[in-house]
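What follows is one structure encoded as structure tokens, with my remarks underneath.
On to chain A.
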Amino acid sequence: MGHINDTLRALWTTLRTAFRPTSTVQFPAVVRPRGERYRVSFALPDDENGEMACIGCLTCERICPSQVIKVKPGVKRESPVTGKKRAYTDDFVIDLSACIQCELCVQVCNNDAIVMVREAEQPMFEREDLVLGFARLRKNATDRTRSWGYGTMLQESQEPAKVEKKAPAVKAAPAKTEPVAAAEPAKTEPVAAAEPAKAEPAKTEPAQEPAPAAVEPT
Partner candidate 1 sequence: MSATLGFGVVAACALLSAVFVVRAVDLIRAVLWLGITLVATAALYAMLGASFLAGVQLLLYVGGVMTLMVFGVMITRRHEGIAPTATDTVRPVRGAVVAAALFGLVAAAIVNTEGLDEAPARALAPLTLADLGRSILVEHLLAFEALSLLLLAAIIGAVVIARRRDPGPLDEPTEASR
Partner candidate 2 sequence: MQSAWLSALAFLVVSTLLGLGVLGAAKALRVRARKDSRIKHLTYECGEQPDGLAWMQFHARYYVVALFFVLFDVEAVFLFPWAVVLRELGAQAFIAAVSFVVVLMLGWLYALRKEALQWQ
Partner candidate 3 sequence: MEMTEATLTMQSARRGRVDPHRSMRAYDADADLMLLHFGPQHPSTHGVFRMDLHLDGEIIVKATPYVGYLHRAVEKLCERLTYVQQTPVVDKNDYVSPMTNEQALTMAFEKLLGVEVPRRARWMRTLFAELQRIASHLLWLGTFALDLGGALGGGSTLFLHCFRERELILDLFEEVTGARFHYNTHLIGGNRHDLPAGFAPKVHAALAIIESRLAEYEVLSLDNGIFKMRSRGVGVLDGELALELGVTGPNLRASGVDHDLRRDAPYGAYDELAVNVVTAQGGDCFARTQVRFGELRESIRLARAAIDGMPEGPICGHKPIRQPGQAKATGGQVYVGIETPRGELGTFVVGGGDTPTCPYRLKIRPPSLHALSALPYILPGATVSDAVAILGSLDPIMGEADR
């Protein structure tokens, strides 16, 4: 009798599920919304002057655990926009087929010169097609929606506040919802907004204590 009861309950459960809305969608027709922090591909955006921000410092190439980034630094020359001398990069290639989307390259970039985008690349037939060249990375910067995170903002948000601020201790909610489609990575603004979030450090935290011997502050 017990078994009959168990079975009927199980049957009832599956039948009830059958009349609930499904949890899947037919993919190409319907696309589930992704979180605003969703990161999947890369772009090389401009700086505030409308030039490519990358200066070819190779930080990202060195940090990449999968070693999929190849940067060819260019020579220093005067910027046509500002007239100041700055470094450029000649070529920038990311092999997406081996990339693990860990976002390390974005986090170490002090210039916000490499960012991730929220829209995935199209499926490819050849592995070689997944190698994002310079042109495609540049094009992604204008064509695709940028992900939430970028270097300086993430760096700032990770740093404990240096100075106690009087700002109310709310989570940095407004700052995080910076419009992702913003073409220019306005450097200073989100940092300022993110700052109050860290305004109240926990009392136990040795925020500015001397770093342990093993750690070498840069």
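The working rule: a contact is a pair of C-beta atoms (placed from the backbone, for glycine too) under 8 Å apart; a residue touches a chain by one contact, two chains touch by 3 or more; residues count from 1.
Per the selection procedure, all candidates are chains of the complex that A comes from, given by their letters.
Since this is a predicted model, take the numbers as computed values, not measurements.
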{"item": "Options 1, 2 or 3: the chain contacting chain A in this complex", "value": "3"}
{"item": "In the complex with candidate 3, residue positions of chain A that touch it", "value": "2-3, 6-7, 9-10, 13-14, 17, 23, 34-39, 59, 62-65, 100-104, 107-108, 116, 147-149, 154-155, 157-161, 169, 171-174, 176-177, 197-198, 200-202, 204-209, 211-218"}
